[in-house]
Structures are given as structure tokens and as C-alpha cells.
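Now for subunit A:
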Amino acid sequence: MTDSRPVLTMTGISKSFPGVRALHDVNFRLFPGEVHALMGENGAGKSTLIKVLTGVYDTDGGTITLDGQPVSFSGPMQATAAGVSTVFQEVNLCTNLSVAENIFIGREPRLLGAVRWGEVRRRARELLTRLDLDLDVSAPLGSYSLAIQQMVAIARAIDIKARVLILDEPTSSLDAGEVAQLFRIMRQLRDEGIAILFVTHFLDQVYEIADRITVLRNGGLVGEYLTAELPQLSLVEKMIGKELDVLEGIEEHSRRDLAAVEEGTPLVSVSNFGRAGAVEPFSLTIHAGEVVGLAGLLGSGRTEVARLLFGADRTDGGQVAVDGTASSLRTPAQAIEQGVGFCSENRRAEGIVGDLSVRENMILAMQAARGWLRPVPRRRQDELVDKYIKALSIRPADPEVPVRNLSGGNQQKVLLARWLITEPRLLILDEPTRGIDIGAKTEIQKLVTQLSDGGMAVLFISAELEEVLRLSHKVAVMRDRQMVAQFANDESLDADRIMQTIASGSHQEADR
Partner candidate 1 sequence: GNSDTGGGGSKDDGKITMGFSQVGAESGWRTANTTSIKESATAAGIELKFDDAQQKQENQIKAIRNYIQQKVDVIAFSPVVESGWDTVLKEAKDAGIPVILTDRSVDSADKTLYKTFLGSDFVKEGRLAGEWLVEQKKTASGPVNIVELQGNTGAAPANDRKKGFGEAIAANPNLKIIASQPGDFTRAGGKQVMEQFLKANPKIDVLFAHNDDMGLGALEAITAAGKVPGKDITIITVDAVKDGMQALADGKFNFIAECSPLLGPQLMDLAKKVHAGETVPARIETEETTFTQEQAKEALPNRKY
Partner candidate 2 sequence: MSATMGRYRAVTGHRLFWPAAVLVVMLAANTIYRPGFLSIELKDGHLYGTPIDILRLSAPLILVALGMTLVISTGGIDLSVGSLCAISGAVACMYISKQPDQNSLTVVLTALALALAISLVLGAWNGVLVAVIGIQPIIATLILMVAGRGLAQLITQGQIITINSGPFRAIGLGHLLTLPLAIFIALAAALVVAGFTRRTALGMIVESVGGNAEASRLAGIRSGRVIFLAYVISAACAAVAGFMMTANVSSADGNAVGLWVELDAILAVVIGGTSLAGGRFFLSGTILGALIIQTLTTTVYAMDISPQTSLLFKAVVVIVVCLVQAPAFRARFARRRRSVPPPTTTADKPKEQVPA
């Protein structure tokens, strides 16, 4: 591969934002027929490099050549026309348009200038079938979950038949099956000679698919390596810039003792919670200090369960008891009053308020709970915010920057801080580690353990079964929008068994 000429080279790329040097003299090359992973911590500059390449941002310096020709795109439109197709980090589609249209807009099949809708739908269905997705292509994209939206974005990108395909964290919300499907297609495209730039925080995925790795750190280039020649441990060290024993933290597989936490009145117990069209009625009890993992395939209804528990959506019926007394969780405000917090998976639409500063975003939930008449004193705000910026190593560490200027992973950390500040008794985390670098991920996992040791109950949703297994006392399994099983997380439980449950959909009650 190395002997061929690179299809894309970027030399000496620099890019600054007010107060931040996002990229500094970065070189990057991409060969035809390779999958090239771009690695780095949150805020290292990966997304910025991609945006500079595709012309979303102007460069402050440096040159880009495509096929030996110097190029400077004025925007994604030109980039696409030149054969560079991109899936950006935050799903960037129009939720008001139909699925089919999202895939084909801008290059619809036309007859005498008129869009051929039948053809659009037919081709969209074909394409999605290739990705093993069965969707109503004329439904608005917004009616599907984020994961589906991400798959649609990928479908759009690969259908463009570009020479360069850029995928910025495409797998962050996909489950194992979806990832496998994506990889199969990526390999196929690679074999057709397409150069693929791939960003992810999952090391396993890198080693599974990438031929070559470029590592960025703090906006600077660390180096370019062949995957085969770079052991996982040294990759992490290069990303973090320190020799850390992070990997030990990840490898540590602690079994949690369910019996120890499951005594006394449960903190929250719901029965017959459900919502027509979203989730079948389910029952769940959560005790103080307990971590309940929620496993299931994409679209199995995990997010829906979380939203019902938080009052983000209304249930059709059912009972809730908090601390053993009947209660209700009908609005988020009510849930927060009862000590429930919810960190949504869709941080851009449901999480951050982009205009507001990091500080304001962090104290938002706490402030909401106090009511507008009792502002959190500024001193206290600063204390809290400083504490969490440090604890979660949020970068840039400036509490006054608008949160929209932060990298995706750092925004996620800000949201986490928002809820930790409220000191909830039950914290619902929907994909909290999505798009978070390996260092921070370990931190968050440790944090969850600490919090539960401190008596906080956590409902933990993650596409990574290992992570769920590592943290939870109890695992609830979702399938087809039904809670099909609940397992105690003991020696008998492993990923295989959960997968089987998901696959078979056995309705057996948990063996607890």
C-alpha cells in the first residue's frame, strides 16, 4: 500500500480559534485502498482536521493536495464534488426530511429536472437493505433514534461513491451488530480502492479494521504508524502523552455484589411503566448504591425506558414508588425533585445549550431545581465548575467559553458534570461514554463505581456490553422495545449470555 501515491496529503495544517490552537503544523496522508484511523483524546483536533479538509473551516496555514493537485475547498459541497465524502461527528442530517431524502438530497435522480421520488425511495430501500436496516424510507428521519440517524448518514456517505470517505466517530452509537455491518461495507469499499479516514475512540475497532494510524495530541501531530507495528498500549501512551496504567483500569473486571445493595426499600420502583408505540410496560426496581445496566440492540427501546423514568415522556399508566411511597414522575422537573438525573444520549439536541458558557451549562440543572428566584451564588458556581472541570479534565479549562466551541467529547463531559452537580440519588446515563476518549472513559467508569459506592443509584445504558458488565450490579435486557430479562451480574453472566437473550428473546424471568 505504501508504495502507491497518497490520494490525499495535508501538510503543515494549522488552525486557531479565539484562544485555542486547535491544530498546529499537522501533516497527514491517506492512501487509496486503506482504512486510516485518526486517533487522539477529546479535543485533540480530529474533527477540526476533518473540517479543515472539507472546507468547513478556512485554514490558517498549510496545504492540501488531492491526487497531487493542490485543493482548497470552500465547503462540503465542493469537497463532495471532488470525491471527498464525509460523515461528520455530530449526526448532520435534516430531521424534518424523510429518510430517503436525507440519503439522496443534492444528488437525487431526476427526469427533466424533476426529482423522481419513486426512484429515490427505491434506491434508498436498496441501500439500507445493504446495511441491514429496515426502515420506512418515507418517514421523517426525526422519528428514528440517533443510532438509526447515524446509519442513515453513513448510508448517504457511502452511496456517494467517493474516492475518499471520511467517518468521524461513526460507530459511537452503534451496537456490535451494526458495527460489524459497517465494517463489512468499509472493507468492501477499501477493496474497491477507496481511501477511508476513520475516527473512533474504540481501540478494538481500530485494531480490527485500520491499516494505519495517525495520532494527534493537543492539536499537534504525534506520528503516523502502521497498525500492525503499534501495540495497543503504546497507542494509548502516544495519545495521552504519558505512560499511564489506564489499560489496567480498563482490564479490571470487577464483579459487583448485588445482594449487598439490594436490601431495604428500593429507591425507585416502577411497575407497568410503558408507552404505546415506544416501550411495552415494564417493571424495575433500583436500590440506592445500585448500578443497573441496560443492554439491548440499537432501537430496542433503552432510551425510551430512560426517558419514561425521567418523565421526559409521559407513561400510559403504571405506578412509581420512591423510597417506598407512591409518587409520580410525569415531568423532568418532577423527576429532578425526586432526585433523578438524566444525561441524554443526544447531546446536541437534548443536552447542551450551545450559546451558554460551560459554567452556565453545568449549573443549569441545579439552578432549575432551585427555581429562578434563588440563583446559585457565583462563588459556589465557580467552586463547583472548577471542581468538575478538573475532575473530568475538560478542555479548554475555561468555564466562560460557549459550550458549542468545545469538542464533542468535552461537551459530553460538561453534561455529565451538570448532573453530578445536582447530586442526584438516581442518575440515568444514556451512552455517557459515547465519543469519549479512552482516558476519560476510564475516568467515567471509575466515577460511576465511586458514585455507587457512595450510595447513588445509576441506570447505565451503553452499547458496549463489556462496559455494562463491568459496572453493573444488575443487567436488564431490552429486545424489541420490551424488557425481556433482568440478570444479577454474577459469575454466570457474561456477554454471550446477554447476546443469547437478546437473540432468542426468551421471556424467562431473571434468575435472581
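These made the cut because all candidates are chains of the complex that A comes from, given by their letters.
By our rule, a contact is a pair of C-beta atoms (placed from the backbone, for glycine too) under 8 Å apart; a residue touches a chain by one contact, two chains touch by 3 or more; residues count from 1.
Quantities reported herein were computed from a predicted structural model and do not represent experimental measurements.
Peer 1: Judged by that same contact rule, which candidate in 1 or 2 sits against subunit A in the complex?
Peer 2: Among 1 or 2, contact with subunit A goes to 2.
Peer 1: Enumerate the contact residues on subunit A facing candidate 2 in the complex.
Peer 2: Listed in rising order, the residues are 16-18, 51, 56-58, 60-61, 74-75, 310, 312, 331-333, 335-336, 342, 344, 349-356, 360, 364-365, 367-376, 418.
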